[in-house]
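Complex shown without one protein chain; remaining protein chains in place.
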Amino acid sequence: MQKTSNAARAAYAALLVLIVIAPLIGLYPVFVMKLLCFALFACALNLLLGFTGLLSFGHAAFFGFSAYVAGYVIKSLGWPPELAMLSGLVVGALIGLVFGVVAIRRQGIYFAMVTMALAQMVSFICLQAPFTGGEDGLQGVPRGKLLGVFDLGSDTVMYYVTALVFVLVYLAIRRIVTSPFGQVLKMIRENEPRATSLGYEVDRYKLLAFVLSAAVAGLAGSMKTLVMGFATLSDVHWSTSGEVILMTLLGGVGTFFGPVFGAGVVVALQDLLADKVGAWVTVIIGAIFVLCVLAFRKGVVGELHDWYERRRARA
Amino acid sequence: MLEIFGIPLQAFLGQLILGLVNGAFYAMLSLGLAVIFGLLDIVNFAHGALYMVGAFAAWIMLDKLGVNFWLALVLAPLVVGVLGVVIERTLLKRLYGLDPLYGLLLTFGLAQILEGVFRDQYGVSGQSYPVPDLLSGATNLGFMILPNYRAFVVLASLVVCLFTWFIIERTRLGAYLRAGTENARLVQAFGVNVPLMVMLTYAAGAALAGLAGVLAAPIIQVTPLMGSNLIVVVFAVVVIGGMGSIMGSILTGLILGLIEGLTRVFYPEASSVVVFVIMVIVLIFRPAGLFGKEA
Amino acid sequence: QSNSGPVRIGFITDMSSLYADIDGPAGAEMIKWAVQDFGGKVLGRPVEVLSADHQNKADVAASKAREWMDKENLAMLVGGTSSGTALAMSKVAAEKKRPFLVNGAGSARLTNEDCSPYTVHYAYDTVSLAKVAGSALIKAGNKSWYFLTADYAFGASLEADATAVIKANGGTVVGSVKHPLNASDFSSFLLQAQGSKAQILAMANAGGDFTNAMKAAKEFGITKSMKVAGLLVFINDVHSLGLQNTEGLELADSWYWNQDDASRAFAKRFFEKYKRMPSSLQAADYSVTTQYLKAVQQAGTTDADKVMATLKSMKIKDFYNEGTIRADGRMMHDMYLYQVKGLKDSTTPWDYYKLMAKVPAAQAFTTVADSKCSLLKK
Amino acid sequence: MQESRLAGEFILETQGLTKEFKGFVAVNNVDLKVRRGDIHALIGPNGAGKTTFFNLLTKFLPPTRGKITFNGTDITHEKPAQTARRGIVRSFQISAVFPHMTVLENVRAALQRGLGTSFHFWRAERSLYPLHERAQELLAAVDLSSFANELTVNLPYGRKRALELATTMALEPDLMLLDEPTQGMGHEDVGRVTELIKKVASGRTILMVEHNMNVVSSIADRITVLQRGTVIADGPYSEVSRNPQVIEAYMGSADAALQGAH
Partner (left out) sequence: MTKELLRIEGLNAWYGESHVLHGVDMTVNEGEVVSLLGRNGAGRTTTMRAIVGLTGTRQGSIRINGEEAIKLPPHKIARLGVGYCPEERGIFASLSAEENLMLPPVIGPGGMDVDEIYTMFPNLKERASSPGTRLSGGEQQMLAVARILRTGARLLLLDEISEGLAPVIVQKLAEMILTLKAKGYTIVLVEQNFRFAAPLADRFYVMEHGRIVRQFEQSELADNMAMLQEFLGV
């Protein structure tokens, strides 16, 4: 297991401080919240891609559908935000279970394709189902009061709630990866037939990993609805699945912090560049994809980690 | 009037014919994908973009240089093929031997780049390409009026598909291709110029996409997004047919076109998703696809 | 909302996707022209124009709008094409209390069940399109209709509004088929339409979807057996289809470049820059900006509530249109029914339309009695 | 009843076990009995069906016909992981370790299942540390103690096989299936691994496929010879190696018989 190095510890401390003071140093809180939601989403994908070795090209389904569910329970049923988040998590896990049962038996490229196809169906349901608002999406979802006390209408309160959820889930993912269960996932990634012959029913482990990942993605989706106030078709579109892969890849597949970094870069790019360069955003995002795959496959964080290790080895 | 499940026979037949036209495009595109996946082990996400480039190439040739359809039918695939050569030489070449997922991701990025560039240049509202004069009429089939051009598309695609199938499954070159699929280095060590073969394969796959693009241009608007709308469906076709299976992707392409046509009769909204439903069902019962060999 | 520093106006529209030609970058330029022509300043403060692309995505539109209102202290927002994005931005504007002026979006919900005190629907809406085109066609004896409808809010409301008009005028709707937004191939939908044997094939879609469907209808010989009605057709669509494909098509619009001298002057200036004629939306972008600046001037503040009150009380008149803004935010202006000319009748470039009828505002838009907007009930 | 079966003489029995591949019979009606505590070798010419037979036992392939009984229980229709938990564990023809885990973790991976916490995703890794002691013991048994914290990829080939044996032992199998355990090994390693197998065999049963007759002759208690999917001889080495049919089909000319080619 990779031990937390001093450098990593320092980086985490810095990050935590940054998260706490972000709104105080003039960062636009809605932007940072959006970033954290996508970071969560990317962490969810990474749990699967990085730590189980399964590439899902359909993660937007969990993220997006849960986003709708959260919006629906708040807007139409008047549920409080904490229940909305919870329902996002649960719904994500449930769809994950369905997807998992179908897809888990396939590997590699096939797995990617099957998840993509299943996600297309979810996206179709979202287009057709009456409660999603079709092409227009669910708009104007109020944030409400957390636990009946904290008014999330204030960006600052909402921000700290989001940050707290993020930190907790991030720690939870770390725990999952190093847990006894995480060890089995690692075996599966390294040598699946061997894991089977040791008596592990790998499909069940993969399925649980898939469900956990989907649950986190669902939570991220419902958080996003709370933060932004809407859920739309682009949340379930396959290009969102592509984007979250890019985030993970850019930051570093199989590193803990990589997806967070990747989400930061991609969200920031889209935010900063959208008005300035128009269609070139797509070109730039595409180019980053290409560059990542060609030049730093381990992602920025992965490469940094390697570089640090090498330097230490030399010293 | 004769009816099938409450649908007039005429409408039924008409939709089948139209499904076949769509199927012809699925077949051509999935064939190219299968060929590329076979030899390069790359799921070519850029395939849709290459299809789009093919259509644009034809449109630009007509618009700027006055090149007619028949000439474009040859030239545009060539252009796309050359683009394929460039892509293979500069980018894909560096991925051989890695996990195929990297190929998927790289070409995904590539598709975005191509699409973005054309969007910047031409917007998304679409350009129209006239039907060539020779085929401009329509034939009254009794149950529907079928534009001659669409009949031509089906025919042309069948010819192209069968030709490609023959090369791959029945010639020595094809045997190299199939062996190269598994262990290109070893085939090369036997004395086969594999890098050249790989390059030409990608170029040929790209050219097929380009050809499909040219054929599509007179039917639909030529827009930068035309490829990305189609590619996900074509992926599903390839998976249903069995990844890497040549005949599988041709047949599945045609069949799914027909099924989609039928869906349009019974539940039009679902026509865009029926392919995925079928894909899931097929994979549950035949994990390697309809025509795929067991893994 | 501070009272010093620049006055920022935002414009969020489809700059790159389906409707970019109808509105898009040229629309943004029109807003800038309006500001320039106004002197570049209002209340002694410089006016700045921000613009952004929402790619037809409601989420992108809403978050951009929110960001500008939070971070840039935006004074007013102009919303471009597509109903979903406009509805989303309208919610944000209401929450943040900023004037939101809509041109490109069609859905009449903006001033009906989803109305807001800060939203103005300035150009056309689905109700007016339906009333103008629908009633004219029915009067000409086309009683049975079949709809080809884009499968999203705009298409649905266009179909619903048109259906109401048809029924009210004694016509019948024999069926409809929904197609996905941005469909690539319409042949199968058209085949179904043809089976219906209706007199009119009404296209409740727009932009690329409309042009594609129109082309295919021609190709499959459907135009021979049915008359096609485009419920939302812009001059750019006619241009790209060509007169040979559109001759005789009747359509409703709020403005045409060749309707009077003022319009022609504006169009000439536009043509010099873009080598094409402006759409009604681009004209409306210019107009709505000018009117807003006038209202600010008149109110002596950029305060949203005061500016809205002024806008709703003033009389509006310029080359684009003439009328007043109703309490629900609906700009009440005349609408027009045009018919596309044949190749022979078209004498100059872009000379495409023949005016068939002018429909007064009161008959074109939702009446106060029919509206569900609470702002009208007070 | 159950008791007496468990203590039965034969740990594994197959009856009429058959596997056909599209008309080609790879394993044909094999009745094999493996005595508890034996090292039992399965030999035979190439393509005789040895690996296929192993695949049937471990459920990697479903049999076309026949029955497999393990410790008196019919396991013919169980899943691979199930048979592993019953105590049938196989090692692979090619070395199969977890390359990017340390040697210690590799062994721990096998021990972990016994804790029953493998689905506990909320527990810390620390909860696995108590297993280290046993893991170290196993590593010591195969002479790998000094490699415990090495990444497994970096081990030489022979050490990997040793590790694999340690991992297999960690599962406390009643029956170990070894498919060509010395394949691709240098002479030194062959010697070491042979010794190891002998060592781990105490207290359990081993069924192995092996082409190296030196190894077979030195450790196997009993030998079954398979040809074209059928058993052609069965018995102790001294007996089988003189069987003319076996010499003809497998061992080649008589001189080489006792030595094998190695």
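All chains are identified by letter, namely A, B, C and D, in their written order; residue positions are counted from 1 within each chain.
Throughout what follows, a contact is a pair of C-beta atoms (placed from the backbone, for glycine too) under 8 Å apart; a residue touches a chain by one contact, two chains touch by 3 or more.
This structure is a prediction, so every number in the text was calculated from the model and none was measured.
Partners of the chain left out, restricted to shown chains and counted across the full complex, are B, D. Check D:L12, D:M213 or D:I232 against the missing chain and you find that the one touching it is D:M213. Within the entire complex, the positions of subunit B that touch the omitted partner chain are 175-176, 178-179, 181-183, 185-195, 293. In the full complex, subunit D contacts the hidden chain through residues 21, 24, 43-52, 93, 156-158, 180, 183-189, 191, 211, 213, 249-253, 256, 259-262.
Just so we're on the same page, only the chains that are shown with their structure count from here on.
Centroid analysis (C-alpha atoms only) places D farthest from subunit A. If you compare A-C with A-B, the chain pair joined by more contacting C-beta pairs is A-B.
Note on chain placement: the centre of subunit A and the centre of subunit D lie 43 Å apart, centres being C-alpha means. For subunit A, residues touching at least two other chains, in rising order: 278-279. Touching two or more other chains at once are residues 16, 151 of subunit C. Chain-to-chain contact here is organised irregularly, matching neither a line nor a ring nor a star, and falling short of all pairs touching. All chain pairs that count as touching, in label order, are A-B, A-C, A-D, B-C. Only residues 28, 30-31, 34, 127, 133-137, 139-140, 155, 228-230, 232, 234-235, 274-275, 278-279 of subunit A touch subunit C when the two sit together in their complex. Listing the residues of subunit C that touch subunit A in their complex gives 15-16, 50-53, 57-60, 62-64, 66-67, 70-71, 83-84, 87-88, 91-92, 95, 151-154, 156, 181. Interface residues of subunit A facing subunit D in the complex, by the touch rule stated above, are 1, 175-176, 178-184, 186-187, 190-191, 193-202, 204-205, 208, 212.
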